[in-house]
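Missing here is one protein chain; the remaining ones are kept as they sit in the complex.
In this document, chain identifiers A and B correspond to the written order of the chains, with residue numbering beginning at 1 in each.
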Amino acid sequence: MEILSLLATGFAQLFTPVNLMVLAAGLVLGMLVAVLPGLTLVMGVVLALPFTYKMGVAPALILLTAMYVSGTYGGAITAILFRIPGEPMDVPLIWDGYEMAKRGEAALALGWSLVAALVGGLVSAVVMVLLAKPVAGIALAFSTPEFFAIVFFGLASVVTLSGSSLANALISLCLGLLIATVGVDEVYGADRFTFGQPFLQDGIEFLLVMVGAYGIGEVLTRMSTGFAAPEGGAGQGTGRFRTAFPSLAQIFALKATFARSTATGIVVGVVPGAGATVSAFVAYGLESQYGKNRAALGSGAPEGIVAAKSAATASVGGALVPLLAMGIPGSGATAIILAAFLLHGIQPGPQVFVANAELVYTVFATVFAAVIGMCILGYFAIRPLCKVLDAPEAIVSAFVVVFCFVGAFAARNNLSDLNVIAAFGVLGFLFERYGFPIAPLVLGTILGPLAETNFMTTMVSFDNDWTVFFTRPISGGILAFAAAGLAWPLAKAVWKRVHDSRRAHARPG
Amino acid sequence: MDDRNPNALRRSLLIAGSTLALAPRLALAQAKYPSRPVDFVVPWGPGGGADQLARRLGSLIEKDLGTSLPILNIAGATGNTGMTKLLSAPPDGHTMAVFIADTLGTLAGGKGRYKLADLAPLGIMIRQPSGFFVKADAKWKTFDELLADAKKGEIKVGITGFGGPDEMHVVKFNEQGAKFRPVPFAKPGERYASVLGGHADVVIEQAGDVRSFLDSKQMRPIVFFADQPQVGYESIALAKQHGVTLAISQFRAIVMRAGTDPKHVATMAAAMDKAAQSAEFKKYLADELAFADSYIPAAKAGPFLAEQLALIDANMPKS
Partner (left out) sequence: MPSKLRLVLPHGLLLVATLFLYWAATRIQVNVGAGRIGPDAWPKAIIVFMGLLCAWEMARRLVMRRRDGAAPAIAPGAGAGDDPQSTPAMHAGKLVAGAGLVFAYVIAVPWLGFFVATVVFLAAFPWCGGMRRPVLTTALGLAGGLALVIVFMRVAYISLPLGEGPFRALSLALLSAIGVS
């Protein structure tokens, strides 16, 4: 009950005219930065930080928290409509959301993503308020072996993205992992694959691979089909569909998916260094390996959208828990929020719940309000945005290209990055044409550095004893899940092949 | 002039007028420094000491310079991933970086990809002694107990990265028979979580950076590497009492690329100087439990860095 009255004071703090305006500004700004690939959520929060110096503590935290929450949604729109992931966490939305959009169900796909964000966000907010202290303990239970196991699980979801050939998917994944190693290595600082080129020393950012291979690659693919409007193509978002939202019965049918991925989002969000992107990949991987409708995943199944989006949104509440309860920032965005606390002379940690309880609960209240506000904003955005798809494809594509370049340029102010994007656009096109899936390539570049650093640090910490990955209960458990998920389709494929060849031999002639 | 060709006059006036209108703008764009936001590279993750310094300084000098200082957190390789970013940017004064003792350590023995001479220091902003910190409920009450255990079996120490002063301090004890195992965690959040979660027994930090954990009784210091006792923790042992005289304080400097226009360096160094004299910055130093005389202006910062590098060179672990 004490919690409820504290939360009520939090809402009272929030519902002043000034703070509500700040909240609305944060929601809109977060949505905008997330829509632009390259202007990532973290960068958006960083850009907003200087504006908070002159504000009071409460509005400053409301602004940044609101941006953080709505920043996890905006990228869904571009991923589903144009196949440009606005944020790395939106990559899994392409796999099902864009497929749905191609079928003419863009509005419905966006509707599902909104429902997913709403459920994931609200549930994680409730968990955050009720269980902040016990949940914070999860952050401490995870060390590098566990973290490696989580990332490995995310990489293992490659099996479901393999399309027609598992070998090609794994090759694509390896290429992604190798691209991620270019530049100065994280642990020892050695130059790798730089060939004496200064621009390679900086490394190849996953952003460039992601935007190039998906955004530009898709434009080239469409160009090669002559922009012939694909039948029932992405251009009929508004025409055929009156309602954008799934029915309650449909939502209820996916309750297991909602529960699984929201829980994943909260837990992974709590772990320092993981955040929304890893949550989305892991939840998608879980869905693809254990979901009821796993066979349809990747071909436009709402489960894929729900898994990725509710996990990404749920990770927000998760990441705020160790920040507030222990002063440990779990992700880039929470680190900036920590900085905002510190700049106003407040040290998050156990004592903050006592010394500044009102402020903590204002942050909690902001998360609730921001999740709801973000969904309202998104709801009104769906219809006009789907209309964009009715514009001629050639024009939309031209804007997509410029959008990709501007976003990537904004990220690093580096003109040579544009060449890299264009090159990955061509690579993405060739990959699609020759039966290599793009998804594992992008997955590898995003998760590769996390996998390697945690692997190497574990090796250092445990004297090159690789068995710790299996003997530590949490990492062993996660790896067992991943292995089971990997082994099952392999076994199925082998069985099918044996079966088929036997049948072929039985055939007369 | 006799009104012979009013049109020509009017045209030339118009041209002159528009040139006049445009010229100052163009000239301004050329001469004004900084002419656009200055990228402030933090070669460490957000939330750590380097990051906090950059954000403080940014807020202090932004008004002074009339431009924003977007902070880019580029962590990795003991700060060298971020330094690579600085050194690959054009030397036009629109990129600067936080340069800390750990990163300096990687230049020892001339092994780095770049040299100290490639950097133009703008000032040493903060200096703090490093120390070993343990979880508040750790079994070791004193450093003697910890050292005795470290001689019996392995003790894991969370450090920022290999090759820096953190590792050197650890190695000094190992040369005396202790079995400390340094484990690198580049992101501060992960480093703090490692000791709080028991994945590392000890973490090397500066008191100011882990102040929230000290104040909330989650961590406590067990030994400091300094000549003087740490302010606020006078009863805690000093490493020199245990046979390790090496005391490389953690410092955080602000640097630009060498070869930047000296005028731009001077402008920025003056801004740093002004910030360092402000009451707000002095309060920050006190909050961070740093040396009160931390700040070293640009003119003396170069020799200071060279001297520290020599100290590190002399103590390089022989592997």
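Methods note: a contact is a pair of C-beta atoms (placed from the backbone, for glycine too) under 8 Å apart; a residue touches a chain by one contact, two chains touch by 3 or more.
If you're wondering where the values come from, they're calculated on a predicted model, not measured in any experiment.
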item	value
Chain not shown: contacting residue from A:25, A:170, A:296 or A:357	A:170
Residue in contact with the excluded chain [from A:23, A:67 or A:219]	A:219
Residue of A:3, A:259, A:402 or A:487 touching the missing chain in the full complex	A:402
Subunit A, residues in touch with the chain not shown (by the definition above)	39, 47, 164-168, 170-171, 174-175, 177-178, 181, 185, 187-188, 190-193, 195, 216, 219-220, 223-227, 392-395, 397-399, 401-402, 405-406, 409-410, 413, 415, 418-419, 421-422, 425-426, 429, 432-436, 452, 455-456, 459-460, 463-464, 493, 496-497, 500
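The working rule: only the chains that are shown with their structure count from here on.
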item	value
Gap in Å, rounded to a whole number, between the CA centres of subunit B and subunit A	31
Of subunit A, residues touching subunit B in the complex	42, 46-47, 49-50, 53, 139-144, 183-189, 191, 198-199, 201-203, 272-273, 322, 326-330, 332, 335-336, 338-339, 342-343, 347-351, 413, 453, 457, 460-461, 463
Footprint of subunit A on subunit B - complex, ascending	39, 45-47, 51-52, 55-56, 58-59, 62, 68-71, 73, 75-78, 80-81, 84-85, 88, 106, 113, 156, 161-163, 181-190, 192-194, 196-200, 211-213, 215-216, 218
